[in-house]
Every structure is written in structure tokens, then in C-alpha cells.
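Every protein chain except one is present and positioned as in the full complex.
== chain A ==
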Amino acid sequence: MTTNMQLAPSTGAPQPAPSTDAVPQPKQRGRGRAAVDVLVRTITPVVLALLAGALVLLMLGKDPLQFYGDIVYYGLAGNGWQNSMIAMAPLLLIALGLIIAFRGKLWNLGYNGQYLLGAAIVAGFGPDILVSFPLAIGIPLLAIMAIVVGAAWTIIPALLKAKYGTNEIITTLMMSFIGVSVTNILVKGPFQDASVAVPQTRELPFDGMLPYIPGTKVHIGFIIAILMVLAFHFILKRTSFGLRLDVFGASTKSAKHVGIDARRMTIVIFVLSGAMIALAAAIDIMGLWGYLRTNWNPAYGDKILPFVFLARLNPLASIPLVAFYAVLATGGTIAAQASNLSVDFLLVIVALILMFMTIIEYIGMKRDLGQSYLPQGLRQSLRLGSVGRKKQ
């Protein structure tokens, strides 16, 4: 998947003197044109997925307009918008964690394990810590503990990648499976609530949960998430670290050439990525759920993945896309029940987005390169064939 539009840093106002004798260039597009192009390429897959989803709904005998209308209604109207914002909080941070890793071309797919371990730490130690410390200390302390564990869980893949170049897709996935299992062991074992028979942790004290944003029922985790996204947007776009990360992501060869310590960079990226994902877990448990059961896995990362790419790994651009998914998920869950559909239908839409995005990107790339969509040999044979026929 390509991120090249994104990686080219949009440089500010002062324009250099244009060279007088420009060589023939492959299509140079104006900035406005390029921005429109990116927007089109971002929105088209979503629209196409919704249309294809509508066809499926029709085949199932449901009214697509009714269903989509319900999604918007339940996702935004009434308390819907507040629920959507609550859903956005962890999603934004996980998207950010993925963006950091993916910009460095490190495919951290261990988000489920990183998330759940962070969640287990908060749910396990939260009830004691929030009671024994003032909230102003207890909440940050729990968040830091989660971050440390989430980051630590990426260390083995990071070291293996840095030292031996081991494929991180495999190692992070493996570590994720282990992480999910360890979480279950922790919840059934040391963190088990002794007062109930079902395998789950004790609940956090209600007044120990994250406070609401005044005037709403949305916890401040939403604001934390937005601030983190903005902070990392600045870091990635404007600082030397951000540029180094992009150079590293573009080519490890170039990174070495310009003196970037590739091993250190690999570890830093993994740690930051795992930290953001675990922070998502911390605010999700402290803001929304309050406890953890075994075999519970919201798998946020799987669902947010297409939107991370649709945002072209741009933190700022991920906000509206995450908002879109949050509305889809919040409103969609209720809408699916209302029209007697499986909730998994929402995943069908997400998958369709991913599929159409790949197609649109492919076509877009081909167009950028000025090539035909047909494989060259086939095109030639077709043309020669038609020439031959005319002659006969």
C-alpha cells in the first residue's frame, strides 16, 4: 500500500525560483489538484463500499436506506454522538499507534495483545491503586503502568527485527497470541474477582473512573486521545525525529547512509507504537468498561486498520475517518439489531472499504505513472490481432 502522497512533506510558503528549463516531467500536479485527488481517493472507496453493502442488504431483503439512515440516527442523534465520541477515544490512539509504526514500514500487527495486556494491568491493579492514591496520581500511574507493559510487549519483536531482520509481521502476531492468552491467565488467576464465579476482574471504583468532559457524558479520554494525535501530528510532520522516521520508513539503506541508527529507530518506533495502543486500553478501561472479562477482545485494531491507510498514515486525517467508523460502529450495532441483522454485517462494510481502497489505489497509481491498465504484452497482442484481422 502506498503512502507516497503522504510522505512528501508539504513545504511551506516560500517558493524557490523555478528553474527556467524544466525537463520533461511525469505529470506534475498542482497542490490543489493533488489535495482534491487525495480526497477523492479517500472518499470513493467508502462510497463504493456503502453501495456494495446496499446491494447485499437488498439481496437479504432489507431496506438499505432504512438501515443506513438508522446508523446515522443512532450514531449521532440523542446520546448517539456521545457514544460515538466515547468509542473514538481508544480507536484514535490505536490508529495513532499503527500510524507511527507503519510510517516506519514496521508492520506492528500485535495490537490485540498489546491492548489487552494494557487493559489487564489497569483492570487488575486499578481497584487497589485508585483507592489507595488520590485520583490525580492513581489515574496517571495506571496509564503509565499500562504503557510500560504495552511497550515492553513489543520489545522482543523490535529486538529481533533490529538485530536479525526477523519479519515483524510474524513476531508481533505471535506475541499478540501470547499476550491474549496471558491476559486470560491473569484475569482467571491473580486478578480474579473473588466475589463472583465468572472469570472477571474486580470493577474499578465508580468515582475512580475518568471524569466526564463538563456538560457531557463523554470521558476525558477523548480529549487525551485528540491531544495525543495532534502532538504526534506535529512531531511527525515538523520535527527532525519525524523526518528521520520517514527516511527510515522510505528506505533503510538511505537511513543508514544519512547516519540514522536503524536499530535504535526500530526499537523506538515499536515502543512508541505499543505505548499508544496500551494507552488506548488504559483510557478505555478507566473511561468506559471498568473491568475485564476473559475471552473479551474488542479487536479495535483489526477494524481501524483500513482507515489508517485511508488516512494515508496522516494522524490528523485519521480523526474524521475514525469518527466515521465510530458512528458506523455505534449506530450500526443498534441499527443491525433493529433490522434483525447480524452485527458482523458492519465488518462486511469495513472489509468492502479495504477492498475498494486497494482497487482505487491501484488505478490511481497506474494513472499517476501514465500507464495503461492492461498488461503490456496483452495490449500488444490485442492490437496486433485487430490489425491482422483488418488486413484479411
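The rule is simple: a residue touches a chain if its C-beta (ideal position, glycine included) is under 8 Å from a C-beta of that chain, and two chains touch if they have at least 3 such contacts; residues count from 1.
Operating definition for what follows: contacts and distances are computed from a predicted model.
Undergrad: For the chain that is missing from this picture, which UniProt protein name fits: "Monovalent cation/H+ antiporter subunit A", "ABC transporter ATP-binding protein", "VWFA domain-containing protein" or "Tat pathway signal sequence domain protein"?
TA: "ABC transporter ATP-binding protein"
Undergrad: Write down which of A:247, A:304 or A:321 is the residue touching the left-out chain.
TA: A:247
Undergrad: Of the listed residues A:203, A:261, A:302 or A:361, which contacts the missing chain in the full complex?
TA: Checking each option in A:203, A:261, A:302 or A:361, the one touching the absent chain turns out to be A:261.
Undergrad: Could you pull out which residues of chain A are in touch with the chain that's been left out?
TA: 4, 7-9, 11-19, 21-28, 238-241, 243-244, 246-247, 250-251, 253-254, 256-261, 369-370, 376-381, 384
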